[in-house]
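Yeah, one chain of the complex is gone here, protein chain that is, but the others are all in their spots.
For reference, chains read A and B in written order, and residue numbers begin at 1 within each chain.
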Amino acid sequence: MKSAFWKRWGLLLILVTLFPLTIVLPQSGVINPYINLVLKYVGINIILTISLNLVNGYMGEFSVGHAGFMAIGAYAASILTVWVFPREAGAFFFPLALIAGGVAAGIAGLGIAVPAFRTRGDYLAIVTLAFNMIIKSVLENMEVIGGPRGFMGMEKLTSLAWVYVCVIVTLFLARNYVFSNFGRGVLSLREDEIASGLVSVNTRQVKVLTFVFSAFLAGIAGGLFAHELQFINPRSFTILKSTDMLVMVYLGGIGSLGGSVLGATVYTLVLEGLRTVLQQFGISQEWRLVVAPLMLILLMIFRPRGIMGLREFRFLTPRDDQPEMLAEQRKRIKAASRIDEVSP
Amino acid sequence: MEFYVQQILNALQVGSVYALIALGYTMVYGILTMINFAHGDIFMVSTYLAFFTSTLILGLASGLNPIVVFIATLLTAMFGTALLAVVIERLAYKPLRTAPRISAVITALGVGLFLENFMVAFKPVGPAPRFLPHLIPAVNFNIGGVTVSTIQIVIIVVSALVMLLLDTIVRRTMVGTAMRAISWDKFTAPLMGVPVDRVISMTFALGASIAAVGGTLYGMAYTIDPYMGIRIGWWAFISAVVGGIGNIRGAMIGGFILGFVEIFTPVFLPSTYRDFVAFSLLLVLLIFRPTGILGRPMVQKV
Partner (left out) sequence: MTMLHTKHLTHWFGGLRAVHDFNLDLQPGELVAIIGPNGAGKTTVFNLITGVYRPTEGQIVFQGQNLVGLPTHRIIVGGVARTFQNVRLFKELTVLDNVRIAHYARAGYLAWEAMLYLPRFTRQEAQIRQDTLELLDIFDLADLAETVSRNLPYGQQRRLEIARALATRPTLLLLDEPAAGMNPAEVEQLMETILWIRRQFNLTILLIEHQMRVVMGIAERIKVLDFGQTIADGTPAEIQNHPRVIEAYLGVEAV
């Protein structure tokens, strides 16, 4: 019965064991600061990719403005840790600041979603684009928080351990959401909105909920990002940032959490690798920025669903939805229905 | 009073450029219901084409009649930009014509950013702002306290002519009829003998060459840099949406509205609020009139 135990608790055990490592490894110097930084970026990008995947992948709508939600999360969390929470206990209040950033972004998402989902099509793309621009413009015009020069003074609170926890929690929440009525509703919208209304899905509710959840996650990622860089300015959150997210979503795979993890990891590592390669050959680093859009174009043409499109890793599927469990349940039902055999 | 007349003139100048670019957005949307997010950057490339052509011509033969130089530059930029747009359409958009609609839109966004970042990284262009050589002698006239420059006159007059020409093409020629047929029903049009591929390519070419007119005119009046595709392009895009995307006359009206927003915002607010005002206008309009000023409501197919 060892295997049954492992099937049920194995994943949790691995995750718990990994946690102390995320504290010990960077502090003991086993992984150097550069690798530590790259790992943190991988984590932040995983959260961002899941966030955008909910809207672009699962729902099949098109948001161009997720960098705007990230900005709101980043600014809100930073303002809290710098101005409101006591500095001595910064690390203690950090999760609170992150959540507040996520909530602020979620509220903004609600404000956008309600008018934006009145019709389908390119409407959301335009509205989110406008939203991103407005956020950037507002931040640039608010002198209190630094205006165009940006906001600083944050402590480096984003540790690998925090990123790890946030990624795991995000995956947990998102997996449960995706494998619920809401997640299935969103997937059905993507294919046939009329039909999903006709099988009782409250399409408007599902869209708004998903969008708010997505914005919340982008806000959390923004908070982590701000406390890693310790400096943010409105230009960090332009359409270019949104494009990065798009590439990660379409690289890893639409409608897949596993794909999001994969896409974010591969993309972050490729871009970092490219940095070294370009340096080696003495080519200007500006060429790195050409890679992301080029990848996006090639992906859309040759593999529009990404590596894992609409499929899921086994460890991200709820146990009862895994093939063996379903097969067992089917067998039980069949056995029961033999008794009153009347089917058409 | 003079102040306002002056500002209105300036608004017409800027608005003309926006309108010219907006036409490209709106034509492609009208025919393919696709937002060609790369169009602003195609406009940007056109200004560089104008820059290199005019520099080359003036470097080879400095004594030429300015009118000849201007027209040669304009035509080269138009032709080169049209070619670029058609190549992009064939390579990047055409394979996606049967894919979900957002695929093409995302690709367009990618193409736009590619063009922009490529121009920044590409040494002969680079990120630094540049000036076009003087194509037309800049002379200022003072009429009752209002300053009018030759460049301003050229911009407004040439834009007006181009818009008039386009309106005629779309309404009176076979090509225009074919365009309208495709925009009406993409699937039936080929059955009626409309060469869909060719007409779509022509739409892209036409939109791009009009943007190149805008690009050349813009370059005569302002500095150019690889990021202008975003700044000017987004504004032109708002123009198209405000006017009613898919509607050619709407794009013209939208362009002038945005020209007025750009010029008159600094009269009332700090000039850094321009983007805020423009995009808020867009948002408010979308909430209350999703189809824009002249757009027709989309019929939902079940």
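FYI, a contact is a pair of C-beta atoms (placed from the backbone, for glycine too) under 8 Å apart; a residue touches a chain by one contact, two chains touch by 3 or more.
Keep in mind it's a predicted model, so treat the numbers as computed, not measured.
S.K.: Among the options A:S3, A:T17, A:N32 or A:S200, which residue touches the chain absent from this view?
M.R.: Touching the chain that is not displayed is residue A:S200.
S.K.: For the chain that's not shown, point to the residue among A:F213, A:F237, A:Y250 or A:Y267 touching it.
M.R.: Considering the complete complex, A:F213 is the one touching the chain left out.
S.K.: Sort through A:F182, A:F237 or A:Y250 and give me the one touching the missing partner chain.
M.R.: In the complete complex, the chain left out is touched by residue A:F182.
S.K.: Where does chain A touch the missing chain, residue by residue?
M.R.: Listed in rising order, the touching residues are 172-173, 176-177, 180-182, 184-185, 187-188, 190-192, 194-204, 209, 213, 310, 320-321, 323, 326, 329-330, 333-334, 337, 342-344.
What we mean here is this: only the chains that are shown with their structure count from here on.
S.K.: Residue numbers of chain B touching chain A in their complex, please.
M.R.: 33, 35, 92, 95-96, 99-107, 109-114, 117-118, 120-121, 230, 234, 238, 241, 270, 272-273, 275-276, 279-280, 282-283, 286-287, 290, 298, 302
S.K.: For a test of understanding, state which residues of chain A touch chain B in their complex under the given definition.
M.R.: 56, 60-62, 64, 115, 118-119, 121-123, 125-127, 129-131, 133-134, 136-138, 140-141, 148, 194, 239-240, 243, 246, 250, 284, 286-287, 289-290, 292-294, 296-297, 300-301, 304
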